[in-house]
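Here's a slice of the assembly, chains where they normally sit.
Labels run A and B following the written order; every chain starts at residue 1.
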Amino acid sequence: MWRIVPREEKFFELFEEGAQNAHTGARMLHRLINDFADVEERAREIEGIEHEGDRITHEIMGRLNKTFLTPIDREDIHAIAKELDNIIDLIEATADRLHLYKITVITEDARSLADLVLKSTEEVCKAVEGLRELKKGKSVKHCVEINRLENDADRIYRLAIARLFENGTNAIEAFKWKEIYDHLETATDACEDVANLIEGVAMKYA
Amino acid sequence: MWRIVPREEKFFELFEEGAQNAHTGARMLHRLINDFADVEERAREIEGIEHEGDRITHEIMGRLNKTFLTPIDREDIHAIAKELDNIIDLIEATADRLHLYKITVITEDARSLADLVLKSTEEVCKAVEGLRELKKGKSVKHCVEINRLENDADRIYRLAIARLFENGTNAIEAFKWKEIYDHLETATDACEDVANLIEGVAMKYA
């Protein structure tokens, strides 16, 4: 399975791989949270996806070092690769905490946030695909949608934290869930960062 | 109200805007902490200031991408813009936590730290103004003062944390205040980072 790829297209291919990989992780986390069993084993599978993300990022950075002319600015390639990696890192960290903290019952707020992470990574895949044809402005609507999803996540996160700290919550439990909600909400922030970077690139080439 | 501005001066103008904006946020937080009422509404106003900070940062970065010759090194412009934005982000995060965590009584330590944040941002405004005339060394004394204020904040922060973890504090309360103190102290750190960046620029052009 070999074909000649112009040098520049390779970066777009790797971005798409990175975005798809983050989306795969998001889907696995979403499934775990909605069917909460075999946590250790399934958290370990998500860790495998996270390692795959490291490999993709590593390949982008290595290629960046050896490429003289890049299709978009070097610093944008660097920043997008790093943020895509950040998304899957946060998804993995969430799964990891669910296991490490011996969580037994999933909260409704965690379910809502995992849902938004899933939807956000789906839009990230589409926004990243649009990079190949910047002038057609295909990324724009997906970037707008990612921003909307992040606002939703922020609203739910804030209500979740408020609930967590109501009188009567056990402090250790509050502490654990605060970290889990933080990771989920920050994953949607990382999606938004990718969207903002893509919008920035689109503006330059407009 | 229009005048021709040499391209390079525009960066200084935007830095001054960003510093002034952070100082406005600090003043609003200081007032909120010293007259603790209407927390939700006033936290939302500070959020508006934080959005204004995003706009300024965005304008600096956009201009940087389109400017070939910059008055100081590109990476310094990038770093100063990012740290100025960081200051207002931390101020907003503090106001947000006061609301989100349903704080009812402000501690003396929070008041002292908010006071230092206010003084630090005032000095940041003056240090940033000095960038226009680097050779005259106008920024130096303000950078020194910012470092002094950060040392004060660090000392107060440490005493506050020690007090917080004395026997008898409710864990949830300790957890909330730890985060609020962290944000306030980190805001003075961000002011110090701006001061260090300005000193670095001044050294290069000495």
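Note that a contact is a pair of C-beta atoms (placed from the backbone, for glycine too) under 8 Å apart; a residue touches a chain by one contact, two chains touch by 3 or more.
Keep in mind it's a predicted model, so treat the numbers as computed, not measured.
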Worksheet item: When 2 copies appear, how many make the full set?
Response: 3
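In this text, only the chains that are shown with their structure count from here on.
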Worksheet item: What is the distance, in whole Å, between the centres of subunit A and subunit B, each centre taken as the mean of its C-alpha atoms?
Response: 29
Worksheet entry | Residue ranges of subunit A in contact with subunit B within the complex | 73, 158, 161-162, 165, 169, 171, 174-175, 178, 200, 203-204
Discussion item. Which residues of subunit B touch subunit A once you look at their complex with the stated criterion?
Written reply: 61-62, 65, 100-102, 171-172, 175-176
